[in-house]
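These notes concern the structure reproduced below.
The complex appears here minus one protein chain, its other protein chains still in place.
Labels run A, B and C following the written order; every chain starts at residue 1.
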Amino acid sequence: MKPKQCNGKVLSNIKILDNIYEMKLTGDFQGNPGQFYMLRSWDKEPFLSRPLSICNIEGNLLTFLYEVKGKGTDIFSKLREGNVLNLLGPLGTGFPLNNEGKIGVVAGGIGIAPMIYLCKSLKNDIDFYGGFREKPFYMDTIGKNVNKLYISTDSGKEGYNGFITDIFNPEEYSVVYTCGPMPMMSKVKNICEEKNVPLYISMEKRMACGVGACLGCSIKTTSGIRRVCKDGPVFRGEEIIFHD
Amino acid sequence: MKPKQCNGKVLSNIKILDNIYEMKLTGDFQGNPGQFYMLRSWDKEPFLSRPLSICNIEGNLLTFLYEVKGKGTDIFSKLREGNVLNLLGPLGTGFPLNNEGKIGVVAGGIGIAPMIYLCKSLKNDIDFYGGFREKPFYMDTIGKNVNKLYISTDSGKEGYNGFITDIFNPEEYSVVYTCGPMPMMSKVKNICEEKNVPLYISMEKRMACGVGACLGCSIKTTSGIRRVCKDGPVFRGEEIIFHD
Amino acid sequence: MTSVEMFGIKFKNPVITASGTFTRDYEDFFPLSKLGGICTKGLTLNEKEGNSGVRIHETTGGLLNSIGLQNPGVDRYISKELPHMEKYDTVIIANVGGSTMEEYVRTVEKLNNTNIHIIELNISCPNVKEGGMAFGIKSDIAFKVVSEVKKVCKKPLIVKLSPNAENILDMAYKCCEAGADGLSLVNTFSGMAIDIKNRKPVFDNTIAGLSGPCIKPIALRMVYEVSRIVNVPIIGIGGIVDYKDALEYIMAGALAVQVGSGNFMKPDICLDIINGIEEFMEKENIKSLEEIRGIARRY
Partner (left out) sequence: MTSVEMFGIKFKNPVITASGTFTRDYEDFFPLSKLGGICTKGLTLNEKEGNSGVRIHETTGGLLNSIGLQNPGVDRYISKELPHMEKYDTVIIANVGGSTMEEYVRTVEKLNNTNIHIIELNISCPNVKEGGMAFGIKSDIAFKVVSEVKKVCKKPLIVKLSPNAENILDMAYKCCEAGADGLSLVNTFSGMAIDIKNRKPVFDNTIAGLSGPCIKPIALRMVYEVSRIVNVPIIGIGGIVDYKDALEYIMAGALAVQVGSGNFMKPDICLDIINGIEEFMEKENIKSLEEIRGIARRY
């Protein structure tokens, strides 16, 4: 799928929880789970576009799930129905969808965003592990083929009180996919390696171009220096080097 | 009247003609004819606020009449009902309102903006001379005490075909007020000086602070270097030196 | 909590308004005594009318200015303006401009007998054609002018550095050697703009001074580098528009900061910055700015 420049028109942009928002755009979109778009709804300031993962695509509807972190996401959160954004995408290399057997998905916080689309696109049986700080969110959207749903919260308000990796056991799965905070993903990697279960990790790094040109998002992997925006964001677990 | 920072909420923002807009704000406003506000409806970019003259104040309603010239006024033109602007004002020294006798007002193009409020505030009989490029606009708002209304257009589409200064004769007036393009005001000054009629000129210069601190708006006058934003924008005719 | 001290002079907080960007005209918007300090417009021996033509041109993230040191001259400033400034309970810094060595010396001599707390020597104004610029560019020339001024100066002497200096480290070092009690940096960057419609430079003077958030990364780098090699107090200047910017300068090694163009965005921006610093200190449990001053230099 060749990426392209396109416009998206805000259909809805609603607060899900605290500073978590769901934005639905109408337009002509495509993309696979794990791919992302570079977005901007401004002219020259801020200077750079912001990468957001595809959280869902249905027909001409593209959904993003995002957390307000700084300037750019704050501007996004203020968009209203009818506002128009510039998009560039779909970008990057997503999750492989051709695995057999039962699949484990481990997501932390806003890291659930790409996993929603992933769960909807996979034909396999899925166990979903979602780790949250205060309260789980958006879990009603993960799709029908999710078998078991494990939830943890740091607060203990819902589900297991602690880290999701405490209750994650990869032994039943033919493959595991993960996206979330680095410490979580690092732990998932260790657990999967111990049990010899193949793992795919979705990485995050600050981006300028998003298309593979600037080398701003390079990371050192076991297979050399790779660009998160083009060679990733999804990498095989054994490629990723975490510095804990 | 001490200037202050305040907010204005857009009540309406409508296109009057081509790139001429009228914006009405609600808030707590004050000010005299010839005074202006520094406006911004953005965070850091563009960096500077934009000066606009008070076109009218009625109760809690402040009207601006503006022409879209560049970045800032373009952003203004896109504001919608309910949007909020930051204002600083009222700033500067306006027109003296305590003159006796019949008054002549000569305005060119968007230079009519402060003259609307002026005409509404004066108690005197007023003759209004309005020069326009293509078509006159906003002339229905100049108020009831305008005696005669002279219109000229460069296009010849309405009124006298030519410059307003061709048909302006100051002899009947005890004082003349003018605002508009420099060449027009320079001509008005010559005409008034010839006939020995006192003149007040509203000047324009790029501003940074708007409050008298940066000296960015200084002009050389017969009474020394003066700041358009604080000592003006209204100056006595004999002070102004035009470089034709 | 936010207070800092320089030359035995106490500043309520580290936020000072920068020369040429702030006057009493701002008192309509907030009590000026809340400021750490106020720095005057560049004063010269004689009155200056400043430059002709356009004086302000907005750029992305800042502005170019070509004011040209317009000021009433030091005598009139002392007699007419200073009495008003003295009413405020804040530190007053006199910024001194000039185009010859002698002019600097004589202007400073006049300020010796006033209640001004500190003198800031502007050896770097890019907007005066006759000269002045070279002082800020070549460190040997700067050394001479600072030495001469130091001989007569009875107030603490801060030298304000130009980012256009050929070698900012050498410049800083030489100014200190010549007797500077403190350094402030940076002044505006030499820049220009062209009016493509009229096919000529926007400014009558062609070159103007760039300031605002656009210059912050460069200015911060200079403060960081200079603060590693000198032992005098440093005032960080350049593109500060919020408390985070101010804290970056402090962590880079600045004792205080000056806010210039930011005042044009919001007349009481300095208050926001002061409050922001205070809140940050509370949240991070910082008792004195000394705890974080220059902390980023460890790396």
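As a convention for this text, contacts are C-beta pairs under 8 Å (C-beta built on N, C-alpha and C of every residue); 3 or more make two chains touch, one makes a residue touch a chain.
In this text the structure is predicted, and so the values were computed from the model without any measurement.
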Which residue among A:I75, A:L88 or A:C119 touches the omitted chain?
-> A:L88
Quick one: say which of C:A18, C:I215, C:V259 or C:L289 touches the chain that got left out.
-> C:I215
Answer key for C:N46, C:N167 or C:S288 versus the chain not shown reads C:N167
Which one touches the absent chain: C:G37, C:G50 or C:G191?
-> C:G191
For subunit A, residues in touch with the removed chain | 2-5, 40, 44-49, 86, 88, 205-218, 220, 225, 230
Touching the unshown chain, subunit C contributes residues 59-62, 64, 166-167, 189-194, 196, 199-201, 206-208, 210, 212-218, 220-221, 224, 239, 244, 247-248, 251-252, 280, 292, 295-296, 298-299
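Rule of thumb we're sticking to: only the chains that are shown with their structure count from here on.
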Compute per-chain Cα centres, compare each with the mean of all protein Cα atoms, and return the closest chain.
-> C
Averaged over CA atoms, how far is the centre of subunit B from the centre of subunit C? Could you give it in whole Å?
-> 36
Distance from subunit C to subunit A - Cα centre to Cα centre, in angstrom | 47
Touching two or more other chains, which residues of subunit B qualify?
-> 44-45
Subunit C residues counted as touching two or more neighbouring chains = 60-61
